[in-house]
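Yeah, one chain of the complex is gone here, protein chain that is, but the others are all in their spots.
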Amino acid sequence: MTVTPSYLGGVRRLRDWLLTRDHKRIAILYLVSITVFFFVGALAIALVRLELFTPEGDVLTAETYNKAFSVHGILMVWFFLIPSIPATLGNFLIPLMIGARDLAFPRLNLLSWYIYTLGGAFTLYALLAGGVDTGWTFYTPYSTFFSNSHVFAAAAGVFVVGFSSILTGLNIVVTVHTLRTRGMHWFRLPLFVWALYATSAILLLATPVLAMTLVLMASERLFGVGIFDPALGGDPLLFQHLFWFYSHPAVYIMILPAMGVASEVITCFSRNPIFGYRMMAYAILAIALIGFMVWGHHMFTSGQSMYAGMVFSLLSFLVAIPSAIKVFNWTATLYRGEIHFDAPMIYALGFVGLFLIGGLTGLFLAALALDVHLTDTYFVISHFHYIMVGGSVMAYIGGIHFWWPKITGRRYPEFWARFAALLMFFGFNLTFFPQYILGYLGMPRRVHEYAPEFSVLNVLSSAGASLLAVAYILPLFYLGWSLRKGRRATANPWNATGLEWRTSSPPPPLNFAEQLPEVSEGPYAYDPDPQRGHL
Amino acid sequence: MKDPTPTTRIRNVATSESEVRDPLRRQEHAAALGMWLFLATETLFVGALFAAYLLVRITHPQGFILGSRETDIVLGTLNTAVLLTSSLTMALAVDRQRVDMTRAASRWLMITAVLGLIFLGIKGLEYTLDWRHGLVPGLHFEPVGGQARGMELFFFLYFMMTGVHALHLFLGIGLVGAFAAMLQRGRLGAGNPAPIENLGLYWHFVDVVWIFLFPLLYLVHRT
Amino acid sequence: MSERSAARRLMGVWALLMLLLALTVGSAFLPLGVGNTLLSLLIAAAKASLVVAFYMHLRTGSAPLRLIASTGLLWLLLLIMLTLADTLTRPSVSAPW
Partner (left out) sequence: MKGWNWFPAGASHWAGGYDTLFFFMLALSGIAAVAVITTAVGFMFRYHHRRRVHRLGTASFQRILEYSWIGIPLLLFIVVFLWAANLYADLFFPPAGAMPVYITGKQWMWKIQHANGRREYDELHVPAGRPVVLVLTSEDVIHSLSLPALRIKRDVVPGRYTKIWFQADRPGSYHLFCAEYCGASHARMTGRLVVLPPDRFAAWLGEGEIPSLARAGEALFRQHGCSGCHGANASVRAPPLEGVFGKPVALSDGTTVVADERYIRDSILLPRKEVVGGYEPIMPSFRGQLSEAEIFKLIAYVKSLGEVPTP
């Protein structure tokens, strides 16, 4: 085996990591920091689930409980889910997948990690100084005139981290435009790249609106006067419009990259080209576009006009079409494939199943009348956790496994990985499926006490959450173990077709040893092994 | 190393990246693309304010008319002229840099920065007058006549919008000054117009924002 | 195009901008009702187009650049239009008492 220098090698001083411009090292920096925030956010929700184990408010005070779910939301949304796949896997893989030596703006890439860290510092300050209790939605006038918690620090953290998202998005878009290697036409891009491209576009177009909304909210809190203040004839619903103009597309920021990961993994482990590649790419773009026009479905009972509600409801049904296409196409990709159940595939199939359920229940919430009863109950909580946790987090962890050999040069222990994947799937369903029923029964969200008749389902949910916790902690151990003890990985352990597998594992500092690869056909040129196939 | 990948699919080519495309051209393209993306982001950043303005104005039409009448149209118009002129000088600087006349480019940049400072000076004067007239919501707001609430919202938005604009301009002036100095010292010399062009794009964008702010804040209804 | 003519064109655009500025300030004193706002926004759009086309060179810019520039604007319109869809059709609560 020839020894190729890898991006991990060389001088191992801390400075070489903190001042690196190598997209792969920056991806690792992100990986480490989002993992930290993930577990802080998870700890917060562990307290919440512990409290909800019984109907009485016996573990936490109401104030602490409110801060716990607020911190959970803020950290998980902005410091974990949004950067998760784009800033780690995206950062690492996009140059490799399109045959480039780095992102278009390597220094900007490092800067965006520092901005992320700064935003995280603000938020951690808000947490340690006593917490914030507005929920992640910062609804006015509660956030402006009524909350006594650290709203400024938390909003500042979210504001700052937004710039990190914007810079990452900008970098990815420019990279995909300008640094594709020879022969890498737009319709030869892997779907992961398509997904990240669309995600980046959303980041660029939605995040600034959130930033300005937070500025308006904070000024209102600071000066005691503002446009969201009903006492002045302002409109609190305007805040909701501006907020959801960002925060609904933000859901697609979280799910599109996950769809990208699933597409890569499912084709690879069914040894089949993706079914309907072009349709899949168009579906991604359609989701990104229509996803911007549906935000009002968060406001069907808010006092929004009935007519606007109808427009938003219809558009919400429309955005479900491309999502449905994707699920069908993944399923069809399995047809006449040669299916291997390696851990990444289990994660990816788990993603498809959970996304399917999350998506179908989303239709309930898009239907105007049904939403009236279900909104602001546990039905909504369950729905978006199926999408964001069952969907995005499953896919993210699956992606980490799939590219782990490429990132670290080591193989992870397959048995434990499969075990964790299955545990995650079952733990997840046990945690969140009862919440659908709770929602239909009318249990409102964000309560630390509840009526005793809801207790059985809450106990089930809390029990599931503890399984889920084990499933999330397990990979820390076995992946950590594999860093030192894992089998060394070859360049292409999965026999996959992407350009990232054409270079050594882990890749050299400039990604490809000497020349950049050239591409002469589309991605996913898989064939099921004919020797296995023929009858 | 045994490599199981089917090598027929993707072949390595002997040409290096630089031979594929001119790297300098590609860098310029990337920079322009990045700048325009940034400006699209900025459009939505200030755009959220414009949207808020529109929606609040619909509910308080009278307050906005009366509020707008309290702004200083003479200073506002003067400032608009100053800023439009600064865009001209910035465009001339970019034009000079394109033909490698770095000295001239640097001079035009200096003039641009000075015009920017004049704009901020006049804006500061306006703010002072607004303070004296008690038009600063939350801190010193003593409006005359009716429609106090609508006017307060108008002035809240007025300060948010002009404030965000002034902040952008302030950053722009710093950058323009820095680039002028770099050109003076011979760094960023001939044959490298891209950085100045991108600087120009930013400057003009700030100008375009003002072009819309001006009628919305100063010219609502003067009669 | 010679250097002189390029500079001259930039100045010509400036003169046009000044003219439009005078026009918009003047129009503000005409009693046109809602027409004032529409007219001044129209003039502002004309001024902005001049700056974008000539000073920002979008007139000769590549397709991706134009796409990006128009996307920003389009998305802003999306935000405004769909929010208006709510606020303009929101009835004040009608009399139950």
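Of note:
By written order: A, B and C. Residues from 1 in each chain.
The rule is short, and it goes like this: contacts are C-beta pairs under 8 Å (C-beta built on N, C-alpha and C of every residue); 3 or more make two chains touch, one makes a residue touch a chain.
All of these numbers come straight from a predicted model, not from anything done at the bench.
The residue touching the chain not shown here, chosen from A:G233, A:P413, A:P508 or A:G522, is A:G233. Screening A:T20, A:N109 or A:S147 against the full complex identifies A:S147 as the residue touching the chain left out.
Taking the complete complex into account, A:M310 is the one of A:L43, A:V59, A:L285 or A:M310 that touches the chain left out. Of the candidate positions A:L8, A:A121, A:L285 or A:V447, contact with the hidden chain is made by A:V447.
When the whole complex is considered, the residue among B:T43, B:T112, B:Q147 or B:T162 that touches the unshown chain is B:Q147. Counting the whole complex, the residues of chain A in touch with the unshown chain are 57, 62-63, 66, 133, 135, 139, 141-142, 146-147, 230-231, 233-237, 270-273, 275-276, 279, 300-303, 306, 309-310, 313-314, 317-318, 320-321, 324-325, 327-329, 331-332, 334-341, 349, 352-353, 356-357, 360-361, 363-364, 366-370, 372-373, 375-377, 437, 440-442, 444-453, 455-456, 528-530, 532-535. Contact residues of chain B toward the unshown chain are 60-63, 145-150.
The rule is short, and it goes like this: only the chains that are shown with their structure count from here on.
Of the two chain pairs considered here, A-C and B-C, the higher C-beta contact count falls to B-C. Chain B has its Cα centroid 33 Å from the Cα centroid of chain A. Centres computed as Cα averages put chain A at a distance of 37 Å from chain C. Centroid to centroid, with C-alpha atoms defining each point, chain B and chain C lie 15 Å apart.
In chain A, the residues touching two or more other chains are 177, 205, 209, 235, 238, 242, 245. For chain C, residues that reach two or more other chains under the stated contact definition are 64, 71-72, 75, 79, 83, 87-88. Residues 29, 32-33, 36-37, 39-44, 47-48, 50-51, 54-55, 58-59, 73, 77, 80-81, 84-85, 87-88, 90-92, 95, 99, 197, 200-201, 204-205, 207-208, 211-212, 214-216, 218-223 of chain B are the ones touching chain C in the complex.
By the touch criterion stated above, chain A contacts chain C in their complex at residues 177, 201, 205, 209, 235, 237-238, 241-242, 245, 292-293, 295-296, 299, 303-308, 311-312.
Chain C makes touch with chain A in their complex at residues 64, 71-72, 75, 78-79, 82-83, 85-91.
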